[in-house]
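Take a look at the structure below.
Shown here: the complex without one of its protein chains, the others still in place.
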Amino acid sequence: MGEIFGNLWDGAVFALSLWNILAILIGYAIGIIAGAIPGVMAVTAMVLILPYTFTLEPLFAIAMLMGIYKGGAYAGSITATLFNIPGTPEAAATALDSYPMFKQGMQKRSLEIALWASVFGGTVSNFLLVFTAPPLAEVALRLGPSEIAALILFSLTAVITLLGDSRMDIWKGFISITLGLMLATVGLDNMSASRRYVFGIEDLDNGVPFVLTIIALLALSEVFIQAEKVGGFTLGEAASAVSKIIPYTWKQRWLDLKICLKDLIRSSLIGSLLGALPGIGATTAAFVCYGEARRSAKKNARFGDGDPRGIAAPEAGNNAVAASSLIPLVTLGIPGSVAAAVMYGAFMIQGMIPGPMLMMEHPEIIYGLFVLLIVTDFLGAFVIALPFISVVQKIFKNLNYSLFFPGVVVCCVVGVYAEEFNVFNLRIFLALGFVGYIMRKMGMSIPPFILAFILGPILERNTRTALLLSNGSPMIFLQSPITLGLLILAAVALGWSLWRKTRGGKSVLEVPEEFKH
Amino acid sequence: MNARSELSIATVLIGFSMLNYFYLIPTQVVAEGSSPVYPALINTMLLCFALAYLAEGVRCWRKEKLAQSEGGSCSTGGGKLMVRPLAMLVVTGAWVLSMEYLGFIISTFVFLMIASRIFGSKSWSKTLILSVAMPLIISFVFRGLNALLPEGPAEELINLILG
Partner (left out) sequence: MKKLMAVLTCCLALALVAVPALAKDYPTKPITAYIPLSAGGTTDVFVRTIAPYMEKYLGKPLILVNKPGSGGAVAISTLSKAKPDGYTFSWANLPTLVTIPQMRKLTYDPKELVYIASPMHYDYILYVKKDSPYNSLKELIDFARKNPGAVSYGTPGLGTTNHLGVAWLANHEKVKMTPIPFKGNPKSVAAVLGGHVVACNTSTTASVSAYKGGKLKALAIMSATRIPLTPDTKTLKELGYNFAQFSCLGAVFPKGTPEAMRKKIEEAIKYALSQPDVQQKAKDELYISIDFLDGKKYRELCDQYWGIWGKVLKEVGLKKF
């Protein structure tokens, strides 16, 4: 432990120069702008900027990319709050509560809760990265295909809390889940290298890209929904709410912290654990955290109607993923997420290969990076994010909605295009946007669809890999105590949630129709 | 949404799962050499849920018939499809399809001009400013990042000017 502090000190001496701090701030600003523009991902910004890091100082380049990553992880919640249009997939869960809260005139409150929860989650996972990276990486490695499959199944049960309360809603929710699983089967089946539902189109071989799907279902469909409202005075709906902004007092802040603290801690830990596992990602973590917060709350909670915990939990969770997804990278040299893969590239461009060797040969670089990471959350939040929020709020007051929504469509399309530079993707994007609109009209909620769409393929792949390893014997799921435990947990969670939904009667608060996704 | 439309959606879903069983899975999964187990499993789930949904819809429909008053509905979701979202869909589709041929700048300009009308923009001048500025700014950002947007006449003109 003492050694770590020594290393941290060396890293701080090595890394904390004015230049590197500037790099963080520039990066954070780029990240926050990219993240706040619907459809443009922080990762896309990282990828586009990556080639330019060839000519930069190593730590400057990496600090900047780190800043983009962190800024983007928070910024998606801004548009999610103000327009119900998540700027990034990670913020999809946040919108469930932050938009309703905003509509009650508490925009400052919901934006700030999201920000502070992000800082909290980010910081917890930064420290976990610094102090527990090697053991956590070891745990992540030990989880084999069968354990991961069980873990995903358990995570998937968080979906149940996202469903409505009437029987009709529950059936629709299950249909939504199955449709999500179905869409995810499109593409090459990796376990047999053959096609499923591809219709001979090569562009579909890699499946429907997930960022595109989420932006289409949530952002584009919202634009269609808003298009309906043109003519009435409710365009942008929230415009009326601006007149009665409720100030966010220090007392209220203190109260919110007290309410949310438990969820903040739990979400930060869940987010860090899920982040350390390759391929699960921030969007899932956010939904799982949201689901867990909801599951553990009392029956009278105002989830779906602007509960502060409904904002804090997913935001802390998705930001916790940011740092912990670097754990496999620095300890094993294995990038666990798209963003980590870009960081890997950035290291390689600078002539370093991240992993245990780099940790041994150049601890000052790795620990320097850690110090910068810890600094990023605070500096970014105070120097960039807070001013940015107030600017956004000012712009928001005189927003011309009839120009804003077409602009959103353009941003989404450009963002989707910039991911793979494939025009074909735009067609899928548009089609899915309309599907999302129709689903919302039919009262089918979108979040279960998304969660199933992300987790379905991981579940299928790991289940089949496990069966391949056991020569087809399903006993592999019962032999490992972890797998068995998780499976039992999943079954219990599923049963309990369903029982609570059907037996517990309706929740105290009726959730108004338009707050549902 | 009334019980009748719930029923028709449930029917469509059941129809889709039949189509999937008898046409899509044999031609697009099995014929390509993939295992049909997982797709068929999901499809069966869909069928079960859609049937449950249908049953619930029928229950609703009966209830609605009993109590013709407004309180009798137990279906969720609502509203008909409207003209403007459909118009948006058509315009966005035309934009996306024409982008490859017209280039990003021109197609986006046209799209923004029309889409903002759909959204009820009243000020021509503001619409024009946005429709010109936005595609130009985006295309210059992309140019600065050395990334490509679909090119057309306007881009070629800019290339010519910039050399």
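A few remarks follow.
When the chains are written out, they are named A and B in that same order, and each has its own residue count from 1.
Simple rule for what comes next: contacts are C-beta pairs under 8 Å (C-beta built on N, C-alpha and C of every residue); 3 or more make two chains touch, one makes a residue touch a chain.
These numbers were taken from a predicted model, which means no experiment stands behind them.
Contact with the omitted chain, checked across A:L358, A:V383, A:L399 or A:A431, is made by A:L358. If you put the hidden chain back, the residue from A:A15, A:C260, A:I349 or A:I366 that touches it is A:I349. Residue A:I334 is the one among A:I78, A:L220 or A:I334 that touches the chain missing from this view.
By the touch definition given at the top, chain B reaches the unshown chain through residues 32-33, 146-148, 159. With the whole complex as reference, residues 47, 50-51, 54, 141-145, 188, 190-195, 200, 202-203, 205-206, 278-279, 328, 332-335, 338, 341-346, 348-349, 351-358, 360, 420-422, 461, 465, 468-469, 471 of chain A touch the missing chain.
The rule we apply is simple: only the chains that are shown with their structure count from here on.
Rounded to whole angstrom units, the spacing between the C-alpha centres of chain A and chain B is 23. Looking at the complex, you find that chain B touches chain A at residues 1, 6, 9, 13, 24, 28-29, 32-35, 38-39, 42-43, 45-46, 49-50, 52-53, 56-57, 60, 74-79, 81-82, 84-85, 87-89, 92-93, 95-97, 99-100, 108, 111-112, 115-116, 118-123, 126-127, 130, 134-135, 138, 142, 145-150.
Touching chain B in their complex are the following residues of chain A: 48-49, 51, 164, 166-169, 171-172, 174-175, 178-179, 181-182, 185, 189, 191-192, 194-199, 223-228, 230-231, 235, 400-403, 405-407, 409-410, 413-414, 417-418, 421, 423, 426-427, 429-430, 433-434, 437-438, 440-444, 460, 464, 513.
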